[in-house]
Every structure is written in C-alpha cells, then in structure tokens.
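One protein chain omitted, others in place.
Right after this comes chain A.
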Amino acid sequence: MTKPTPWKRKHLTGIEHLEPGELETIFETAESFKATLTRSNKKLPSLRGSTIVNLFMEPSTRTRIAFEIAATRLSADVITVSGNASSLVKGESLRDTAMNIQALNADMIIIRHSAAGSAKYLSEIIDIPVVNAGDGAHEHPTQALLDAFTMREHLGKDLRGKKVTILGDILFSRVARSNIWALTKLGVDLTLAGPSTLVPKEFEKFGVKVSHKLKPALADADAVMLLRIQHERQTSTHFPSLGEYTSMFGLNQLRAGYLKPDAIIMHPGPINRGVELDSKLADSGRSVILEQVTNGIAIRMAVLYLCGSYKDQKKGKA
C-alpha cells in the first residue's frame, strides 16, 4: 500500500493526475473526519471565516447537499448558486460568473457543470481553489474517492488485486471515469461491463477489462458498482429500451449469485429501482449504497479541508 504524501494542490479537478499517495492522504484525512461525524457537536473550526460558493450550473440535489453539509461541518459559510435559478448566471459566460464570485471575495468554488473540462477551465480563470463536483462526462472526483473509501472499509485498506466491476452506462459517466483512474491507481483489477454501445472496447487502453457478458464480468467480483441507466435523448440510440437493458444487464438475484458471497453492491444514486438494480438487492445486506452517501460527507470534508489549506500555505508565504 502506498504511503500518504503531503497535499500540495490548490484544485481538485479530477483523479486522473493524482498520485496514489495523494489518494491515501485524502483517505486518511477523511477517516479522521468520519470519526467526528457521530459526535453530538459535529462542527470543526477548520474553515471558519471562509466562504465557499457551490456553483451548480447543472442540477444535482444529492451532490449539492453533500458538499453543503461538508462545508458547514468545517464551519465555512456556503452559498449555493444554481445555474437555472440565478440571475447571476443568466446569459452570462462561465468566465464572467466566476469573476463575479471571486470579486465577491469567495474563498473556494465547488462547480458542477454539464460541459466536460469546465472545472479545469474555471481553475485557469480564477485565483481561488476549484473543486470539481462533476463536469459533463469527464470526472466526478469526490464520488470516486467516496467509492474507493467505502471499498477500503469493506474489502480492506489495501485494494490491490481486488476485483471490481462497474456495470452500466460507462460512455457518458463521469463517475465511471473517475473510478477508472482511482481504482487502477489503487491496484484494483477493474472490469467495465455493459452493452457494447455504452462500453467501447477502447477503454481497455486505460488498463481495465471490458466485457459485454455479465457472467464472466461478475464472476468472483469483490464489488460491483452499478451506474444509473437513463433512456433519454443522449442514450436513446445506444440501446433499445429500459426493459431490454434490465433483461440483459440489470443486476438481479441470479446474477448477484455470480459475485463473491461477501461482495458488496454499490451505486452512486439515485437508483432506478428495478432497472439497473433489483429493488430487494438495493435494500439487502450486501448493499452499501447508504454508507456511500455518509462517506461522501467525510470525503468532501477532506477535499475542502486539503484544498482550503493550500490557500493558507500561500497566504503564509506572502
């Protein structure tokens, strides 16, 4: 297992460029924060006095709330700006929105945006840390971190050699991409599964296996991670129907039997019960879906804390 290395980053725009030691640093930090979550007084003073702007240009209630709670636990003030509700962003470019937020003396921006690369683009415009809360089909780093964190709790801290399968719409999934980077860095034996239209063979270039057959993809897996399947404009030409998907690729009791007996079932939510995942399985003892949600708070606290402390280092030097 890799040793934690000091955190030197200002932004977290993705997992792809992180070192394994940096992942360990985030996990260790998250572990210590997680221990405080069950206290009666949950607040820590770490980011007291700083203002974090939650810039959600694309709606996502879950991620937004998780970041809000994480920031609040660290005593930061959080302001959420939603792309479709605010006059600040109406017809205004991302550059101008960002410049305004900076002019309002925010100390950090968390951004969710439908366009890939937008978090990186934002980080090049402004001087304060940028945390990516999902950019198009590119990355969703905190989701991958909380997923790996949850696996560490169940499968052991050393994930090397563990077999994990991600099943579903990989092509359009930022969660899948961030997980590919995170899990391969941690030494996981990773398989991507699903219909050929949503799981192109070319993903093998990133050091993972690609399978369109469920039995071998799930056989002896230590964890299976399901992705939400939507049959909307974006994917309507990629597979015939939700019913067809469920019959070919949905995780049901029979298919769950291919997994290792103590394997865990994961899902970033929100679940389509009965589509990608059988409802009973979702609520079974093998499901760690709600633990993922809780861990999301600790992971996001760690990320905000680490990126926020970058700013302190810089101030100290000046």
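Just so it is clear, a residue touches a chain if its C-beta (ideal position, glycine included) is under 8 Å from a C-beta of that chain, and two chains touch if they have at least 3 such contacts; residues count from 1.
In this text, contacts and distances are computed from a predicted model.
The listed choices are "4Fe-4S ferredoxin, iron-sulfur binding protein", "Inner-membrane translocator", "Dihydroorotase" or "Cobalt transport protein CbiN"; the UniProt protein name belonging to the chain that is not shown reads "Dihydroorotase". Contact with the undisplayed chain is limited, among A:P59, A:G156, A:P200 or A:P270, to A:P200. Of the candidate positions A:I79, A:M99, A:A115 or A:I271, contact with the unshown chain belongs to A:A115. Checked against the full complex, the candidates A:E68, A:E139, A:D169 or A:D222 give a single residue touching the omitted chain, namely A:E139. Touching the missing chain, out of A:K8, A:K42, A:R62 or A:R95, is residue A:R95.
Taking the whole complex into account, chain A touches the unshown chain at residues 16, 93-95, 113-118, 120-121, 135-139, 171, 174, 177, 200, 202-203, 205-206.
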